[in-house]
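FYI, not all chains are in this one, though none of them got moved.
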Amino acid sequence: MSRNFLQEFLEAVAERGRGLIGLERPSSQERPADLLALSNALLTGRGEVSGVALAQQWLDAYAAADDEHRRRHLAALADGFGPDQSRLDAAIEAYLQDKSPRTMAELNAAAEPRRQELFRRLNRPAGGTAALVRLREDVLADLPGNAKLEALDADLAHLFSSWFNRGFLMLKRIDWTTPANILAKIIQYEAVHTIHSWEDLRSRLEPSDRRCFAFFHPQMADEPLVFVEVALTQDIPATIAPLLALERKPIRAEDATTAVFYSISNCQTGLRRVSFGNLLIKQVVEELRRDLPKLKTFVTLSPVPGFMGWLKRELAKKDAHIPGVADLSVLEGLFQPAEQGGTGPTEAVREAQLAAAAHYFLVAKTPSGAPIDPVARFHLGNGARLERINWRGDVSANGLRQAGGLMVNYLYDLDAIEANHEAFANQGVIAASPAVRKLLKTAETQPARRKPAVPALPPPARSADAAQRPRSTS
Amino acid sequence: MSRNFLQEFLEAVAERGRGLIGLERPSSQERPADLLALSNALLTGRGEVSGVALAQQWLDAYAAADDEHRRRHLAALADGFGPDQSRLDAAIEAYLQDKSPRTMAELNAAAEPRRQELFRRLNRPAGGTAALVRLREDVLADLPGNAKLEALDADLAHLFSSWFNRGFLMLKRIDWTTPANILAKIIQYEAVHTIHSWEDLRSRLEPSDRRCFAFFHPQMADEPLVFVEVALTQDIPATIAPLLALERKPIRAEDATTAVFYSISNCQTGLRRVSFGNLLIKQVVEELRRDLPKLKTFVTLSPVPGFMGWLKRELAKKDAHIPGVADLSVLEGLFQPAEQGGTGPTEAVREAQLAAAAHYFLVAKTPSGAPIDPVARFHLGNGARLERINWRGDVSANGLRQAGGLMVNYLYDLDAIEANHEAFANQGVIAASPAVRKLLKTAETQPARRKPAVPALPPPARSADAAQRPRSTS
Amino acid sequence: MSRNFLQEFLEAVAERGRGLIGLERPSSQERPADLLALSNALLTGRGEVSGVALAQQWLDAYAAADDEHRRRHLAALADGFGPDQSRLDAAIEAYLQDKSPRTMAELNAAAEPRRQELFRRLNRPAGGTAALVRLREDVLADLPGNAKLEALDADLAHLFSSWFNRGFLMLKRIDWTTPANILAKIIQYEAVHTIHSWEDLRSRLEPSDRRCFAFFHPQMADEPLVFVEVALTQDIPATIAPLLALERKPIRAEDATTAVFYSISNCQTGLRRVSFGNLLIKQVVEELRRDLPKLKTFVTLSPVPGFMGWLKRELAKKDAHIPGVADLSVLEGLFQPAEQGGTGPTEAVREAQLAAAAHYFLVAKTPSGAPIDPVARFHLGNGARLERINWRGDVSANGLRQAGGLMVNYLYDLDAIEANHEAFANQGVIAASPAVRKLLKTAETQPARRKPAVPALPPPARSADAAQRPRSTS
């Protein structure tokens, strides 16, 4: 069956390829037309008969419009293409009189904003899907403080969750034989550990003990949606630098026992909240297990992007107290480099920082009761368990600034994933290894008081945003 | 860009192909599980974390179930997976108090039946889309007289219109190098002029003056959705037999001036009302024009499936009268073969039948005001015009029984399509050539009375159905 | 590396595909030109600079020529394009004076007929290879009794052995998703057990317990070179009919222990003596073992095409004697159907026929000392062993006529193949199972005399030819 699929698709794709050349983009010279008129036309019968051409015109016009024009148009879409109100009101009345499947069905149909049908029709031309993803980027950029756009955004998110259904995604290995235009995008989209050059990229793709996988969608074949970088190792790594070193002696893939997910990056801002990372990790685990049956351990080496922000806020509190940290002032050195008088990496710092981290991961919560760290929320939500906290795992400037150098490993134990997920989702239970729990135990039983006061620090910019929508999640 | 797409896809598809072998069908041995329990599980958080595996289990169980079991399950889906009623009621109340975008958005979300999310999750495993299309076949089979299934059917149709959005379809040429499994399906699905053997098929695909195109969907790569057979000719043909003759001398494609669409077949019952034929014809016209710039005329040679049924009903009326047909009894011979005393193909029959046909196409209407012929509704709705009525165009047994041997040509004049469509959709204007109009003119000005009475005949079975959802539309 | 290869090739092939359309066949209208003049032009500098176009012209002209014209041209090639004689004579003289590597190299170069360079240049246009293979068909057809063509034929065979080097061949699985044009050729080329219809073909390709593989060459991508049909079973079959039955219950491939090669057909007459069958079997064995590790036994179910011819000749001898067959007259009934008074399949016939068969395979020899049966020579030469002789294994008309109903199994025991081959090639030792040997033992120890005399029968036509160049070898 697989060969079948392959074969068949090839033809289709070849045909499609041809389609793109001469057929579907009749004239990109088109001057920006009246988008509103086009939108209305698309929703009439004319839209049905000449839909592809009209939709192409719409998309070309939108692409050619300037920011101001686009913004006005998005507002018009938000205002004017909601549900047909009289039909909706009638449907409500009918429903309230008789709550039958039929009235419910009509209510459902009537409540759908006309925008959704508009977007479905805009999706018809080749390139339509990608254009709508870019349109949503514009919506998201304008969204903060613009409640009117919320419904518009919800409509796009709703459609995207259908169109980018996991059944339509394709997992592809990215390696050194991948087309350069795709690789250039991998360099561009990498959000966790910057790729500094093509040689750096090559060192992450070509060696026998490196893997990279991405999800693609048939309608956006040149655009990775999310990708993960994997190192094959013989134990669980505690620090990132050796993994990224350009000069390494790779091991044979067959000799590896451990797959380390050390970077996961979402690529498309316009697909925010259409989550793929969870599925990607699971499918990559399956893929790796099949190819390399000796792999036993699937684990991340992840950043802790929220730690220093949280710590600042904690230290800024009056009567600041972190259980297990006897002397909070030890931690203050983390905020300034050693050469500027900050504490060096002493054993005291290690103990205090690990205790604080255990508290940060296992005890501290957002107002809504979730873990503070966005990466933790992602992996715990997937059913992973917090396996190890690595002191000075990332001593790059960024690693020190965000996490005081901390990195953590999340373990994907296939037998426990579902139970972990259930316990986390339903009761907020955080799966953690005994070693991590022990850090906490010690911590919780020791009195901890900060000695000197520290000035209140403002929370880091965008942290809330990062917490909800991490672009990178390893 | 096209090469790009090709290249990229190939990898994706190869990966996907591999995926199918070992990964995604964990155990087809699974005994039919409790579908209801699985449905509920899929809609919880567990569905999120183990969704693909659960969905696969669901689909396997459904496939393994017997008719009775399936029917019970469909009923349960229809009854139990509508909208969350308390959420819906609250949303209505909020909306009625404040008709804002936000309350509308919530109302829209609340009105969506839980089934839709269920189906989206069932669509995740490889093969999910095809399985749901087959599930809808079951729904449609049970639908007549079963109002409870209507909402269920509407939900599936709604999702399919997103998933089978034209942007996701791929046009593929079908020819003698197409894989045999696909060709076997072309033989099976042909609904207008039966394909009698592989040699018959070959004679429709391989000669230089024949073309065939189909739409495919990435998730159902082995299944054509709709296909059209085309003959390249030097004039507009009036009869079907020479086109289908096994022994023909083909012309060179470059010498053709006319493309004749002589058969269009929908393949997937489960995709009823998710219309592709319109799009197919237009894209094929584009494709042909690009490859063969000398083509000037795009025309069908189409059956008239409703004619004899209508004629029977007319003749059965008291005071039956068809303008332009002086002696209705001439037409009665059409209902019995010449050898059984029926009228032979005399000039009198020709005149009377053409006049009746002009009336049938241009004047007669269904109760809702549409043309009676389902094929006419399809092509006129696409913006084609009724170009010519061909007397004795199809004298096969089927052609005589359905249409008294009539065939017609619908002309796709690219410059007129949109205007034709508008006039038809908005004012019910039927585009017809002067020659066809003239048949009517003559008809309308002549008094016509049937001489002897004929017994009332029942309308043909399924005609209404065929009228709304023609499986074949050429 | 494999993905790499795939990816790369796709582009190449796409390009090539495009190349074929507009580029390389400048004008097929060309009137048949003077082939001799073209041949000479191709061998000059002009051939170097405009070689592809000239070669295309040559090939077009040859294809357009009638038989007489072709024959004259082949004769001219045979006569006039040998080595440059004065250069050759000089090279011989230099060599005879000083047998150094350098004079040998020059002698080698000088001895090469100019035809070879001509053919290499004719091979440049797309389609050149296939055209030359067809040209050799013409040569072979005229070869018998035409000594002048021998050198021409040898030149082609020499070039083909380079061009069709195993490194350039590609093994492809043939199944029900293979393009129909290829499958039509499988039907056409099947040489052992005729494929009677597309349904018959499907029954050999689609069931889970059937496989078919072919070798292809990049330059003749639409033309299988040789193919083998395989049945997956749970024991070694003795008769062909159940394997070919349209109504069978297939087993799961995973449950099979035995792969039965029941038909091998060479497809290209023009590639005679460029042997692929040996390589095909071995590569298919590897392929099957990798996909289905439970397969333990690789065996053929093969015809015995030379048996009845040999038997006729034996019986026609004066004092005919076959060790182990007491009464030769028992065997005479094999030559006429039971209904015409021939012997039915009695136990006496069975014993006599098996003894004769053992003698035929293990003792009887051609004048040059090889086994008489061409299929036996093929498989024994590959290192297989004669495993079992099946009485009445093929009671079709053809099976009875050629082999009196006998079929045999040759076993490919991977551990023994090389030793078997060596012993056969160097000492003429025939590998056979104890069971087969036992038939012989019994035979050899029994006196055997024919009772009545039979008239001398002529040897069957083409048997010598078949012996050397079996088109079918299973």
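Think of it as A, B and C in the order they're written, each chain with its own count starting at 1.
Here is the rule we use: a contact is a pair of C-beta atoms (placed from the backbone, for glycine too) under 8 Å apart; a residue touches a chain by one contact, two chains touch by 3 or more.
The shown structure was predicted, so the numbers you read here are calculated from the model rather than taken from an experiment.
Q: For this file, with 3 copies placed, note down how many copies the whole complex has.
A: The entire assembly in this structure file is built from 4 identical chains.
Convention: only the chains that are shown with their structure count from here on.
Q: I'd like the angle of the rotation relating chain A and chain B after CA superposition, in degrees, nearest 5.
A: In short, 180 degrees.
Q: Would you mind pulling out the distance in Å between where the CA atoms of chain B average out and where those of chain C do?
A: Centre-to-centre distance between chain B and chain C: 50 Å.
Q: Round to the nearest whole Å and give the separation of the Cα centres of chain A and chain B.
A: Comparing mean C-alpha positions, chain B is 41 Å from chain A.
Q: From the C-alpha centre of chain A to that of chain C, how far is it in Å?
A: 59
Q: Quick check on chain C: which residues sit in contact with 2+ other chains?
A: Residue numbers touching two or more other chains: 3, 7, 14, 177.
Q: With touch defined as at the start, can you tell me which chain C residues reach chain B in the complex?
A: Within the complex, chain C touches chain B at residues 3, 6-7, 10-11, 14, 176-184, 198, 202.
Q: Considering only the defined contacts, which chain A positions touch chain B in the complex?
A: Counting only chain A, the residues touching chain B are 1-23, 45-46, 48-52, 78-79, 82-83, 85, 88, 92, 95-96, 99, 101-102, 104-105, 107-109, 111-113, 120, 123-126, 128-129, 147-148, 150-151, 154-155, 158-159, 161-163, 165-168, 170-173, 178-179, 181-182, 216, 218-219, 221-222, 278-279, 282-283, 286-287, 290, 382-383, 417-418, 421-422, 425-426.
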